[in-house]
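Right, one structure below, let's go through it.
Right after this comes subunit A.
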Amino acid sequence: MVAGVIVALLILSGATLWVAWPLFRPESAREMEEPSPLMACARELESRREMLLSTLRDLDEDREANKLDPQDHAEIRGRLAVEAADVLRRIDENRAALDSEERRRFPVIPHPAGRPAESADD
Partner candidate 1 sequence: MDGRQTKFVLIGAGMLISMTVLIVAGMGRSGGFSYYLTVSEFLVDPRPADDRYRVNGKVVQGSIDRLPSGHDVRFAMSDGTRSLGVHYNGIIPDTFVDGADVVVQGHLGADGTFQAHTLLAKCPSKYESADGAEGAAAPY
Partner candidate 2 sequence: MESSIQDATILLGHWSVFGAFVLAGWAAIAGALGGAARSFAMTKSAERAVLAATGFTLLAAACLVRGFLSDDFRLDYVYLYSSTSQALPYKIAALWGGQAGSLLLWVALLAVMASIMVLTNRRHNRALMPWAVAVVATTMAFFLLLLNVVEPPFRMGPMRPDGVGLNPQLKNYWMMIHPPTLYVGYVGFTIPFAFGIAALITRRTGDLWFRTTRRWTLCAWTFLGTGILLGSYWAYIELGWGGYWAWDPVENASLMPWLTGTAFLHSVMIQERKGMLKVWNALLVILTFCLSIFGTFLTRSGIISSVHSFATSNIGPFFVTFLFLAFFGSLVLLILRLGDLRSEARLESILSREASFLFNNMIFVGIAGTVLLLTTFPILSELFTGRKVTMGPPIFNMVNVPWALVLLLLAGVGPLVAWRKASTVNLKRNFAGPVLIGTWVLLLLLFRDVRGYLSAVGKTFAAMGQLDLALALERVQAFYPPLTFAIGAFVTATVVSEFWRGTRIRMRHHDESGAIALGRLVSRNKRRYGGYIVHLAMVTIFFGIAGSSAYRHESVHSLVPGEILEVGPYWMRYDQLRLVAEEDHIGAIVEASLFDAKDGTVLAKLAPEQRLHPNLQFEELRSAFVEARRLGQEGSPEYQRSVVGLFGLIRSLESRAQREVKTPSTEVAIHASWSLMHPARLAEDFYVIPVGIDPDTGQASFRVFINPMVNLIWFGGLLFVAGSILGVLPDARERNRLAGALALEDRAIA
């Protein structure tokens, strides 16, 4: 019985300690940053790009499966292509701006300017 209580107490205090530990570590004061406007913009552009790409793919599939008229296909595709070009251009501009910003903020470690998807795993 006594042993049981001791085991229970041990488990409980262990759990409490483990849960509370992050609060007392030195780096605990670090806060998440509000994304810079450029970064937020990059995120938005990227999701826009993905959306446009998959839409274009759907469009071509539908055309090929004969669900869409050639005229409609051409018309919508043209419209989306213009939009996609615009998004891609803005992504490039944004990336350039971002890189210069990051160089300013982290002068020592240069960030590899690659496609963001490639740095998926940290």
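Methods note: a contact is a pair of C-beta atoms (placed from the backbone, for glycine too) under 8 Å apart; a residue touches a chain by one contact, two chains touch by 3 or more; residues count from 1.
The set was built so that all candidates are chains of the complex that A comes from, given by their letters.
Here the structure is a predicted model, which is why all the values come from computation and not from measurement.
This complex places subunit A in touch with one candidate out of 1 or 2, and it is 2. Contact residues on subunit A toward candidate 2 in their complex (touch as defined above): 1, 3-5, 7-8, 12, 15, 18-23, 25, 27-36, 39-40, 42-44, 46-47, 50-51, 54-55, 58-59, 62, 64-69, 72, 76, 115-117, 119-120, 122.
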